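With one protein chain removed, the remaining protein chains of the complex are shown where they sit.
Naming follows writing order (A and B), and every chain is counted from residue 1.
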Amino acid sequence: MRGKYTKFVLLTPALLVVLVITAYPLINTFTLSLREWRLDRSPTPGDFVGLDNYVRAFGDRFFWNSVQVTITFTIISVVMSVVIGLAMALILQKPSKLNTLVKTTLIFPFAVSPALKGFSWRFMLNPSWGIYDTMMDAVFPFASDVVWLAHPFWAQFWLAVSEVWGWAPLIALMFIGALGSISPDIFESAKVEGANNYQLFRHVTLPLLRPVIVIITLLKTIFSLKMFDQVVTMTGGGPGRATQTLNYFVYLQGFRYIDMGYASALAYLLIVALTIFAIFYVRALSGEGI
Amino acid sequence: MKHKVMKRVGWAFEKLAALAALFFILFPIFWLVLTAFKPEKYVYSNAFIFPPVLDNFNAIFSGNPLDFRPNFANSLIISSGTVLIAVPLAVMASYVLSRYAFKGSTPILIWVLSTQFLPPVVVVIPFFVLFRRLGLLDTHISLIIIDLSITLPYALWMIKGFVDTLPIEVEEAAMVDGCSEFQVLRHITVPLIMPGVITTAVFAFIISWNEFLYALVLTSEEATTMTVALLSTLTHRGVQWEWMSAAGMLVMIPVFILSMTIRRHFVQGLTMGAVK
Partner (left out) sequence: MVFDKRILRFGLLMVLIIAALLAIIGCAAPAPVPQESTGAGTGEQEAAAEISPEMQAELEKFDLQPGKPYEGTELNFLICCATAAQFHALAEKSNTEFYELTGIKVQWGDVPYGSFQEKLVTEATSASDTYDLFAFTDAWGAGLKPYMIPISDKVEGVDHIALSDYPEAYVQASRGLDGELYGLPLRGHPFMFFYREDVFEDLGLEVPTTWAEMEEAAEVIKAETDMYPLSVYYGINAGQNTFWWEALLWSNGGDLFDENWKPIFNNEAGVEATERYISWLEKEYTSPGSVSFNEQEGNEEFIQGRAAMFMGWWWMYSRMTDCERGAEGVCENTGFATAPSWEGKGQPRTYGHVWPMGINEFSNNKEAAWEYMKWIHSAEVQKEIVMDKSAPEVSTNVATRISVLNDPEVNEVNNGLPKVGGEILEEARTNPIIPEWLEILGILEVGINDMATGAEIQPTLDQMAADVEEIMERGGYYDK
């Protein structure tokens, strides 16, 4: 009896905190999303307007633009992170002094605050004196005419690169761990059968890594959908609306145009999108999905 | 002979690729650090050679024109406060979740995990409204509370992972001796997983330290953290990149040092044990 009670005491505080901190916003945002509330008109929430805010979102082409931006950004950043991460892992898995050195640096980019990431990449991409801009111009002749952050596609691309810079090394670290757990015998026997490096990778390594790749891809997708800080510090949503992700769009409506009702409705639509991926992720983790 | 050449080429390619990776990883950091020591004049040209100065650090600490000391302190207070609350709570709860597979423990764990998929912008709107009503905007406590929403679930999963690895026999023996669960936890389990607890604490500290959106929305002056204070290098005259770099260095360095200490568990923590 006493044991049961202790368990309860130990478990409750943490769960209560998590519950309050997550359930409260979920419920509250939902009720706000059903009301009209413009802070510049009234300091307290206004009337219930049913699904008006949601209806408005579906008819708002800037909302659809942000959905499209979010999808593009997510695809670019996920693909690049996973591919580059895997490539780095393959390069670095062989034991050597240089590789050990590189491996120790892998966590650094991720540890850099995303807000700072955005700032420093914007600095390096400045068309007049940005160091990356200068380097790109020297390497690719076409680049000298391109103003990276003024071009819709390139702005999305570089925004993704700043994200990939943090994630690819980390993903490499994950893959190195996974590669290390593959038994060397498998490679040996494949080699004996005359497989070359490419075949080895294509038919042995890749299939074995598949579960890890799925999990990492889903995880990165979720984080890409949540990405916010760099948009503020790197592009401010521009050029045009080319980098206004859904997250940023919600922020704009809520904290710049102070339309809390509309922002809440938009936020809820974002939750729906994330929930779908989260379900896949949890299923993949528990091994049912694969 | 041909085989040998191929091998050489392969070797060179491997080294080059590793160096390219190193460049990709370190260059932005290197450039930021370099800029932090540049006199203003050299910032707007890609100079690698320049007379290094400490002016920029002076500019952001002396109060003339900027003073980041309070922001640095705020970041420390908020991150430490978050850790001090999150970690003990997480230890207690994860102990139960690890040791007693009761009906509902798996759903609880999945629920805790899934809270991480909640977009921060959703969390921040109602809390902004709430804190505004309570007069808690721009206070340390409001940020500590909301930072718990991102640190506590991580902490819970991480520590559970560490408890899971402990053999249960020791605890059982103590239990037979008449210790209560609480005593077992306090005197046996916690000391044994102490390294794990510290890893978790460091991890939670880093998450909270780097947090930006909550601080941007919930603070204005008194409780502004370093990440948001970076925005004051965006003066009404535009971004003063050399100050931004100097301040950026101060945001990065503590995190670098801390993350080195938990390098091995970094991935595990971030993915809540999904990828080891």
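Heads up, the rule we're going with is that a contact is a pair of C-beta atoms (placed from the backbone, for glycine too) under 8 Å apart; a residue touches a chain by one contact, two chains touch by 3 or more.
None of the values given here were measured: they were computed from a predicted structure.
Interface note for the absent chain: among B:Leu137, B:Ile150 or B:Ile206, the touching residue is B:Leu137.
When the full complex is taken into account, the listed residue touching the unshown chain is B:Leu76, out of B:Leu76, B:Ile141 or B:Ala174. When the omitted chain is restored, the residue from B:Val122, B:Leu231 or B:Met252 that touches it is B:Leu231.
Residue B:Pro195 is the one among B:Gly10, B:Pro52 or B:Pro195 that touches the chain not shown.
Although one chain is not drawn, its touching partners on subunit B can still be listed: residues 40-41, 44, 61-66, 69, 72-73, 76, 128, 132, 135, 137-138, 162, 165-166, 194-196, 198, 202, 216-217, 220-221, 224, 228-232, 234-239, 254, 257-258, 260-262, 264. Interface residues of subunit A facing the missing partner chain: 38-41, 43, 126-128, 145, 147-152, 236-241, 252, 255-258.
Going forward, only the chains that are shown with their structure count from here on.
Taking each chain's centre as the mean of its C-alpha atoms, subunit A lies 16 Å from subunit B.
The touching residues of subunit A, counted against subunit B in their complex, run 2-3, 6-7, 9-11, 13-15, 17-18, 21-22, 24-26, 28-29, 32, 88, 91-92, 94, 96, 98-99, 101-102, 104-117, 119-121, 123-124, 128-129, 131, 134, 165, 168-170, 172-174, 177-178, 212, 215-216, 219, 222, 225-226, 228-229, 232-233, 247, 250-251, 254-255, 260, 263-264, 267-268, 270-271, 274-275, 277-278, 281-282, 285.
Here subunit B touches subunit A in the complex through residues 14-15, 17-19, 21-22, 24-26, 28-29, 31-32, 35, 43-46, 89-90, 92-97, 100, 108, 110, 112-127, 129-130, 145-146, 148-149, 152-153, 156, 180-182, 185, 206, 209-210, 212-213, 216-217, 227-228, 230-231, 239, 241, 244-245, 248, 251-252, 255-256, 259-260, 263, 266-267, 270-271, 274-276, going by the rule given at the top.
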